[in-house]
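Working notes, beginning with the structure itself.
Only one protein chain is missing; all other protein chains are in place.
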Amino acid sequence: VSGRRYGVGVWAFGNLGDRFLLDGYRPDAPADLETTVRSAAEIPHLHGLEVNVPIHTREVGVDRLGRLLSDAGLACLALGVEVTADARWRWGSLTSADADVRADAIAVHKEAMDAAAELGAGMVNSWLGQDGHDLAFQQEYRASWDRLVEGYREVARHRPDVRLALEFKPREPRVRSMVPTTGMALLAAQETREPNVGVTIDVGHALHAGESMAQSAVLAARYGRLFHLHFNDNGRGWDDDLPVGTVHTVEMLELLAWLRELGYEGAYSLDLFPFREDPAAAIGHSIEVLRGLERLLDRLGGAALVRDLRQEDALKLHRRIAAAMLPSD
Amino acid sequence: VSGRRYGVGVWAFGNLGDRFLLDGYRPDAPADLETTVRSAAEIPHLHGLEVNVPIHTREVGVDRLGRLLSDAGLACLALGVEVTADARWRWGSLTSADADVRADAIAVHKEAMDAAAELGAGMVNSWLGQDGHDLAFQQEYRASWDRLVEGYREVARHRPDVRLALEFKPREPRVRSMVPTTGMALLAAQETREPNVGVTIDVGHALHAGESMAQSAVLAARYGRLFHLHFNDNGRGWDDDLPVGTVHTVEMLELLAWLRELGYEGAYSLDLFPFREDPAAAIGHSIEVLRGLERLLDRLGGAALVRDLRQEDALKLHRRIAAAMLPSD
Amino acid sequence: VSGRRYGVGVWAFGNLGDRFLLDGYRPDAPADLETTVRSAAEIPHLHGLEVNVPIHTREVGVDRLGRLLSDAGLACLALGVEVTADARWRWGSLTSADADVRADAIAVHKEAMDAAAELGAGMVNSWLGQDGHDLAFQQEYRASWDRLVEGYREVARHRPDVRLALEFKPREPRVRSMVPTTGMALLAAQETREPNVGVTIDVGHALHAGESMAQSAVLAARYGRLFHLHFNDNGRGWDDDLPVGTVHTVEMLELLAWLRELGYEGAYSLDLFPFREDPAAAIGHSIEVLRGLERLLDRLGGAALVRDLRQEDALKLHRRIAAAMLPSD
Partner (left out) sequence: VSGRRYGVGVWAFGNLGDRFLLDGYRPDAPADLETTVRSAAEIPHLHGLEVNVPIHTREVGVDRLGRLLSDAGLACLALGVEVTADARWRWGSLTSADADVRADAIAVHKEAMDAAAELGAGMVNSWLGQDGHDLAFQQEYRASWDRLVEGYREVARHRPDVRLALEFKPREPRVRSMVPTTGMALLAAQETREPNVGVTIDVGHALHAGESMAQSAVLAARYGRLFHLHFNDNGRGWDDDLPVGTVHTVEMLELLAWLRELGYEGAYSLDLFPFREDPAAAIGHSIEVLRGLERLLDRLGGAALVRDLRQEDALKLHRRIAAAMLPSD
């Protein structure tokens, strides 16, 4: 699709580890933002990056970050709020019962909102990794939801010119996240009563939550709150952050058709964790698949494929799609 | 808890089958409502029944149904809307694209609202089994949601004196249901803008959807829409409708603690499918477990157990609970 | 692939129901075998059918069944053992603690072995739907496994000229099946020490069990026991028996590549449950997808695609596959 903007979160380029290999799978991966930006600039069709506050903004400063990106011909697509990667958030951030921790989490959010304005991104992505619980009898569900909504409201009012996108996730690193589904994210966003609070649909989180990616997008758009998208793939059992199209082909096509029909004009930002794979290859493949699916969609009639859809016709569409993807006799 | 009212959906007494045994596992099960009501009346601590419209109301008539129940000393707790068990609903009911089918589904809902008023239940439980999809490219997510909300709004306005409780479910019989989670059910309820539209939390559906049963209840109560509860159990992989407590003990206790804290005063209605087991035993065991957990909760301090809960103290509570449940040296 | 034989289980043509609609979704579906065979004969590239013993063999008699099929130009690919669809099997069949029930289950198996010889199928598919458990403290795991192995040994020795393929399944209709995975099916087959006992890999059961379909096939072939295959699709959360390719594309291609590499020459038999869809369309689509994937595989080098595979090259292969499936610029 002409004009479709592809992006990626910079973490994909780093030395990623897990609980069994904390030192990371690619110890020689670049640790600094400058090298990362240069690597990103070489990936075909990559329009921009998603960076984290405060990690990346403090590493080089917001001004210099902006110049780095523009020198590399890349946009800043969104600012991620980083309230996960420090032991101080271990019992929660924005919803913590500890007033100091909560105040700090709000401060990071506001810093991200400011940076988003300054860098022209206009978008903050807020994923609260440490908010939730691991055990029954651990989370005070009522008070923590109060704090969630109040926190987001305060952040949203801080910069009404910047969009604040809540990224739900069913679980991980907590056994159950505070905001696990599209439905709950939309409830929280609506309860703030602020127009600049919406949701990020990470398609891998939607798959893991058992959602239809397309239905989730339609519902978020319905309430005027489909702000941002994260693309990746998984087999519905975990948020594996695999390259797009390595598992799902037909359901991804359905999502793309609906995004056209909804007139979504935001970025298609990749959230990948290529622990062992080459990041450029993982990103490149994902973009190729997304672009290939868009071309496939063009051939199949575009958004018309899902407009006025009738239940009875599903299999006919599947046959048309298969005929367009697979070689004929 | 003194005054806690336990109920059960009458289908638990029937000859239940599945796709591999359509004739049912207990061919000698009673097929008529009178025998069922008599069997139910013998179950200790059973306060009332949930019956389906139009199946049960038309079998004997609403008046006679009311007398049957009162003669047996049982209350009518809720009227279930039956828009699943007929091939005409196969592509959906309230959200069907077929105007006639939709009109019929609305008519059944209104009939249920009327019966709920007449029988003193004041509660209609609406589960839309056939609304959703089996395949990608099958559901027109936008228009079907329009029809969902409009349908419920019309039904709610028909009888503002009766509560209309939406029962979400992740899937089955469709591969993905129209309203799969607590979050989405609450979004639909809110969008109607009618105060008598709320949700039923079937705890087995919540488990299957990966939700915390307690968080779901807290959230529904937050928006004033926790209308009804269905109890059963499963291992989070499917809506098995097993007897309460056969899988989950601690999480069920957490839910009961929160229901006290929330001041929930509705019925604890069982939704069981004892395909092969004796229904009276399945129901009896479920009620015993619920009552036993209530007594356990009494010993542990009641709602105080979850009020002012701190993340750091979860394991301490688990140790207290285990000490109260398991024999000591 | 020239010579690849496609088949389907006859149940796909019937009036399928589920626990919420026991009367079935297509009440006008043909109930008799003759009509079914005629419908099947019209489906392009369909080589043969899988029928059940005793249901179908007794409906028309084994002789007449053979003539019906040959007159229609169809082969009998396998005989399914039907020990599920009657309430007498409700607590198990081959592994039942009731000696009479067990003897009957063995008798049905032997009848199927005989029919398989007579009809030239040479293959019996044994799926024990009712063997397993719904609750903890229900199954005597040790004695039931004894009975499993002894039963299969007796059946296998009854007709050493016929292959007996055990079809594992993680669950349904029991909450947990007796033989839930490829690994357990192979253990049981090996324990019989009979060479004509092997396994059926229903790819949907493998997906639901979290297996790699291809690894399961490789392992079964390793032990000389990959006897039969059932094709369908699902989203890994349940055995939905959807048409092939409606969910998985790349993983299905991987399986087909491995089946070539393994030299598997058996049938590709469809096990579909098109509750609401037209059976001919569901079967036709599945065969088209399988044939299209075979042609795609031809283009990509066939079995060489998985022979000498290196971990490091996976993403390169995915890029080649995507390039061959999706339109280029």
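Should a chain be cited, it is by its letter among A, B and C, assigned in written order, with residues numbered from 1 in that chain.
Rule of thumb we're sticking to: contacts are C-beta pairs under 8 Å (C-beta built on N, C-alpha and C of every residue); 3 or more make two chains touch, one makes a residue touch a chain.
What you are looking at is a predicted structure, and each value in this text was computed from that prediction instead of being measured.
From the options B:Asn196, B:Thr246 or B:Ser269, the residue with contact to the chain not on display is B:Thr246.
Within the complete assembly, C:Leu135 is the residue of C:Leu135, C:Ala281 or C:Ala324 that touches the hidden chain. Looking at C:Leu33, C:Ala105, C:Val197 or C:Val306, the residue that reaches the missing chain in the full complex is C:Val306. The residue touching the chain not shown here, chosen from C:Asn52, C:Thr182, C:Asn232 or C:Ser286, is C:Thr182.
When the missing chain is restored to the complex, the residue among A:Tyr6, A:Trp91 or A:Tyr264 that touches it is A:Trp91. Contact residues of chain C toward the unshown chain are 91-92, 97, 133-142, 145, 170-171, 176, 180-187, 190, 209-212, 214-215, 218-219, 222-223, 250-251, 253-254, 257-258, 305-312, 314-315, 317-318, 321.
In the full complex, chain B makes contact with the omitted chain through residues 210, 235-237, 243, 245-251, 277-278, 281-282, 284-285, 288-289, 291-293, 295-296, 298-299, 314-316, 318-319, 322-323, 325-329. Interface with the hidden chain, as seen from chain A, comprises residues 16-27, 84-87, 90-91, 129, 134-136, 171-173, 175, 234-235, 237-238, 240, 242, 246-247, 273, 275-277.
We adopt the following convention: only the chains that are shown with their structure count from here on.
Chain centres here are Cα averages; for chain A and chain C they lie 39 Å apart. As a whole-number value, the distance joining the C-alpha centres of chain B and chain C reads 36 Å. Counting only residues that touch two or more partner chains, chain A has 210, 250-251, 314-315, 318.
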